[in-house]
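Every protein chain of the complex appears in place save one, which is left out.
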Amino acid sequence: MNLATETLQHLPPAPEVKYTAKDFQSDQDVRWCPGCGDYSILAQVQRVMPELGIPKHKLVFVSGIGCSSRFPYYMDAYGFHGIHGRATAIASGLKIARPDLTVWVATGDGDGLSIGGNHLIHLCRRNIDIKILLFNNQIYGLTKGQYSPTSEFGKVTKSTPAGSVDHPFNPLLLTLGAEATFVARTLDRDPKHMQNVIRRAAAHKGTAFVEIYQNCNVFNDGAFFQFTEKETKDDSVLFLEHGKPMIFGKEKNRGIRLDGFTPTVVSLAEGKYSASDLLVHNENDTMLSFILARMSNIPSLPRPVGVVYATERPLYEVEVERQISRAVQKQGEGELQKLLYHGETWTIK
Amino acid sequence: MNLATETLQHLPPAPEVKYTAKDFQSDQDVRWCPGCGDYSILAQVQRVMPELGIPKHKLVFVSGIGCSSRFPYYMDAYGFHGIHGRATAIASGLKIARPDLTVWVATGDGDGLSIGGNHLIHLCRRNIDIKILLFNNQIYGLTKGQYSPTSEFGKVTKSTPAGSVDHPFNPLLLTLGAEATFVARTLDRDPKHMQNVIRRAAAHKGTAFVEIYQNCNVFNDGAFFQFTEKETKDDSVLFLEHGKPMIFGKEKNRGIRLDGFTPTVVSLAEGKYSASDLLVHNENDTMLSFILARMSNIPSLPRPVGVVYATERPLYEVEVERQISRAVQKQGEGELQKLLYHGETWTIK
Amino acid sequence: MAKDVQNLDDVTIRFAGDSGDGMQLTGMQFTSTTAFVGNDLSTLPDYPAEIRAPAGTLFGVSGFQIHFGTTEINTPGDTCDVLVAMNPAALKVNLRSLRKGGIIIANSDGFNEKNLRLAGYEANPLEDDSLDQFQLHSVNITQLTQNALADLGLSTKVTDRSKNFFALGMMYWMFSRPVEPTLKWIGEKFAKTPEVMEANIRVLKAGVAYGETTEIFAVRYEVKPASLSPGRYRSITGNEATAWGFIAASVKSRLELFLGSYPITPASDILHELSRHKNFHVKTFQAEDEIAGITSAIGASYGGSLGITTTSGPGMALKSEAMGLAVMLELPLVICDVQRGGPSTGLPTKTEQADLLQAIHGRNSEAPIPVIAALSPADCFATAFEASRIALTYMTPVIFLSDGYLANGAEPWLIPDVSSLPDIGVTFRTDPKGFFPYLRDEKTLARPWAVPGTPGLEHRIGGLEKQHITGNVSYDAENHEFMVRIRQEKIDRIAEGIPAASVEGPSSGELLVVGWGGTYGAIRTAVEVKRREGKSVSHLHLKYLNPFQKNLPAIFSRFRKVLVPELNLGQLSQLLKSRYLLPTVSLTKIQGLPFRSVEIENAIDDLLK
Partner (left out) sequence: MAKDVQNLDDVTIRFAGDSGDGMQLTGMQFTSTTAFVGNDLSTLPDYPAEIRAPAGTLFGVSGFQIHFGTTEINTPGDTCDVLVAMNPAALKVNLRSLRKGGIIIANSDGFNEKNLRLAGYEANPLEDDSLDQFQLHSVNITQLTQNALADLGLSTKVTDRSKNFFALGMMYWMFSRPVEPTLKWIGEKFAKTPEVMEANIRVLKAGVAYGETTEIFAVRYEVKPASLSPGRYRSITGNEATAWGFIAASVKSRLELFLGSYPITPASDILHELSRHKNFHVKTFQAEDEIAGITSAIGASYGGSLGITTTSGPGMALKSEAMGLAVMLELPLVICDVQRGGPSTGLPTKTEQADLLQAIHGRNSEAPIPVIAALSPADCFATAFEASRIALTYMTPVIFLSDGYLANGAEPWLIPDVSSLPDIGVTFRTDPKGFFPYLRDEKTLARPWAVPGTPGLEHRIGGLEKQHITGNVSYDAENHEFMVRIRQEKIDRIAEGIPAASVEGPSSGELLVVGWGGTYGAIRTAVEVKRREGKSVSHLHLKYLNPFQKNLPAIFSRFRKVLVPELNLGQLSQLLKSRYLLPTVSLTKIQGLPFRSVEIENAIDDLLK
């Protein structure tokens, strides 16, 4: 048995504690700008963690670089503040080496989708059991306001005074294209919803990707207000619920219907359509997930929020362990001397 | 006017030549293994180029590292053999700097999807007018046979003697998820089809992504024989044609029908279904493109081949030029002295 | 009431407050006004890594120091004469930089319970006698600001935000500066929000009036204009100067400027600045990462542009592999590294000189790249221009080293007459006759630049070893050795085309202080002080770090000792030792801060006692 496992096994069992949110607050002062959406994300994560029944010494938060990536400092758990874009790669190595740990990644739209895009999509396809919280504020916060890969076309920022000219990534569509097994979206200003999505991500077996609309009140204030503020929220957001028809609107009087493959908004008021005519959400339907993800590209449609897709696939790290135990079964525990002697050798008297 | 433009404008106009395939053969000896699928790709590209009416001095092939990336050496045009994974980034800079050039990228499943995955997806979303030929042989050829991000789960290679444990990328799905404006697939052993796809890619305005099934007869021989060899091809491949119902099979007696969002194979023989019941290909239908791309993940379905998706979106480099001319209109051609003097200055007598 | 006026040669003021208090803006206004009245000056902004750290915290303190005078000013000042502290944290953090007997202007309203606690003060330092060795002026700035705006009925948010103008006004009064430049600036800046404009103007004037009328300031000071050489000046930061230097090189070489860059502190402002000058046909490409930043720039260079990439330490590391490609391709490229505190993410907003050896050796195999460094904010203009010239003349990547101190520091700049800048003569190869991609120019050893689009020059280049002349791929042993050596030789020959190094002070003597980069001002000041004291010490400051200037051995031979001050663990020192077997004395500091000239003065004393 290796030293890590042995050492940890021989420790006195940690006392069964009932955690509260406070237990997950570290001793570091939180250094985000007052009013930053990151505070809410931190609060919701700290609120949900106690429910998961994971002892906090088994919990690791890994991040890259960015305001969002300061997250691990504020969680009283094991924390790893990495380098820009590499959180998912660091977390992959950690989780493969230590499947017994619960590994979360906190990243941003720059960290996770610009410099870190490749590691992210490879993690999605490998399906290592890591939970990714991507704080999408559609801006580079820490470097003081350049546009990001999720900033809308024409975005005027420090680095694009005449407006950006690139079509942004749709993070849901990208991760679905990379065949992630869990894809969801939530809102910094909807604590309950965020808590639910975090619970779902935690419960998922495999790579879970969660995009969080997060307000950067200093460099991109209000980017998501349409979806988060009372006045507009109900008419702009489609809250997805598995098995439920897609209804939205202040009066819950509008719904999504498919015409061909194109989602369209219909009114339930005129009596022409009823709930039964509407698209019903099915988290497990791969094709539907693409339709829902793409809705974000169409301004006339409400923005889907919630668990867009969830499926099961073999876990990378589990397969690795399986290959090892198979090898041990077949060849027996490795013996160094045997290894050095195996194959062709000869002896000099 | 800048020096490059001026220099090129003042050259005697290149004589109007009618090219033949031979004109695109460079003086370098081709160094692929005898029997490698790369030879066919080279031949088809050389065959199609003359039709495009692009003077070869306007044509640039950029590549990364790999057997596939040796491609530029063998084309008698401008060629840039870059570093591993960066061909798309190099090509992006070149095309933005020189929109007048025709820029193609030759890359492999390792070069383009492993180390180069991030630059690839960012190029797709930016929609710079670059044509990407991805030679997918589901293996690392040049480094002598490790598995690649497109190798099937369980692949036994030098680096995975017990079989790979990662779920592979579906290159079409990935690039569609990155919102590429043109996505197609063709076969090394179907010269005519490849020529057509190359023509279509060349005609497309924007980033064109072409996956080519390519046989590595040394390290992954026969990976695609099911789709390329006479015995099995007709029953295993669905040749897509815009506006045509999806029929396949030796006797052209089977078709693809949608049940819910799930494509299913139906027989046209029993008379239960006729061509009119079948899914009709529409290159411009985004949702359909995802359905088609995903078919590759389902062994029971024929493998779609041809132009899966084609749409139009503003070109990055065109927008850049537009911003420049707008700036020149508004502020006039930049004058250095004016720049240095602008804003707050003071004079010491 | 009239107050007596004292004349001073030079003064150092430090404005300090919360990140939210607008200290950077205040400092910059004081700077341009001070430049405007003709003082020489040097500034040092010093802000936290956090964007807006919570109010009142120690790590949230943002400072701006300006040193100005009638005399020549080369540094932002070792210690300050005046400290403006908007809250307790600002006082706590900055007090030690205030000289004994210095003046403290404290916003007493900021010294409340909460803030005192956050700053870790048991008692209010304004009220106990802990500040006795200083001239303390407590001013209820917040209150006075509110009074000044009482009748405007503005939100406290707005009134609060303008209190820094009150402090600025006081300083204008205390050092006899005109308010007009700032009034003008406020007028333009807040044109869209008249009430804010009005508020700021009032508060600024209130600050001046306060100094004028109250009893607490016994004296006001005058700092007469410096005797700067005549001409038109502006105040400029290193990053601005860098951006403009590149634009100048683009104009003088008649090449389109292509910047491939990924944002990173403290280099981002170069990207920002260049993106504002599209009418110079500047193309800025914000890449997905540093690797795409440099490789896109290489692609653009291949196409005939002046390819540039800008970054800082961590990004430099990521570009290593691509730099090697540029070496192999022999294409022009400028890599600008604005050094910051390291290693790794380190101290992103602090300055350091520790990327020198990375710049010289940080690539696989033998991949020589010229390295040059700027020595003051304004000098970044000339250095960016020179880096471009070398890249284009020798067909090579060039590394331009700046640092956080130069990047954000500002100084007055005698604006050059553009016509006096040399043309950078570039000619693209167009004649197919006798064209070979790696047939070198006899003098510079540069290969021809044949851009795509040129009929008859179709050719292929890449990162594999190339055959001499033809540029075809070659695995031949002798050819490889030849190519490795000729690539090195090409870089060495750059020394033929650059000015000889020149010593400041006597060209021989006891001690030579050798520096490079942003330490210029501190060393110059220290050496002059010591020379005035009669010490036999001179100053050599290197802009060219690879290759070295040819006359260095001759210079070294005329001094008994060599002192090398650096903001690292002795990197230039190592290079001089290995290159010249020169026994150097290394003075190193690695605190994320520039040298204080006194630190160098002390080292000089140690060596000459």
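Note that the chains take the letters A, B and C in the order they are written out, and that residue 1 is the start of every chain.
Methods note: a residue touches a chain if its C-beta (ideal position, glycine included) is under 8 Å from a C-beta of that chain, and two chains touch if they have at least 3 such contacts.
Keep in mind that what you see is a predicted model, and the values were worked out from it rather than measured.
Counted over the whole complex, the shown chains touched by the missing one are A, B, C.
For the chain left out of this panel, the touching residue among C:414, C:484 or C:608 is C:484. Interface note: of A:52, A:96, A:202 or A:266, the residue touching the hidden chain in the full complex is A:96. Checked against the full complex, the one of A:62, A:165, A:268 or A:315 touching the unshown chain is A:62. The residue touching the chain not shown here, chosen from C:295, C:574 or C:597, is C:574. Considering the full assembly, C:593 is the residue among C:95, C:158, C:439 or C:593 that touches the omitted chain.
Within the complete assembly, residues 2-4, 6-8, 11, 14, 26, 28, 55-60, 62, 65, 72-73, 76-83, 86, 89-98, 100-101, 118-119, 122, 320, 323-324, 326-328, 330-334, 336-337, 339-341, 343-349 of subunit A touch the chain that is not shown. Touching residues on subunit B toward the chain that is not drawn are 29-34, 65, 67, 83-85, 114-115, 117, 140-144, 146-147, 149, 158-162, 218-219. Subunit C residues in contact with the hidden partner, per the touch definition given at the top, are 48-49, 59, 312-314, 316-318, 320-321, 323-325, 327-328, 339, 341-350, 352, 354-355, 357-358, 360-367, 462-465, 475, 477-478, 480-481, 484-485, 487-488, 568-569, 574-575, 577-579, 581, 583, 589-593.
Here, only the chains that are shown with their structure count from here on.
More C-beta pairs touch across the B-C interface than across any other pair of chains. With centres taken as mean Cα positions, subunit B sits 30 Å from subunit A.
Taking the mean of the C-alpha atoms as each chain's centre, subunit A and subunit C sit 39 Å apart. Rounded to whole angstrom, the centroid-to-centroid distance between subunit B and subunit C, based on C-alpha atoms, equals 44 Å. The residues of subunit A that reach two or more other chains are 114-115, 117, 149, 162, listed in rising order. Across the assembly, subunit C contributes residues 278, 288-289 that each touch 2 or more other chains.
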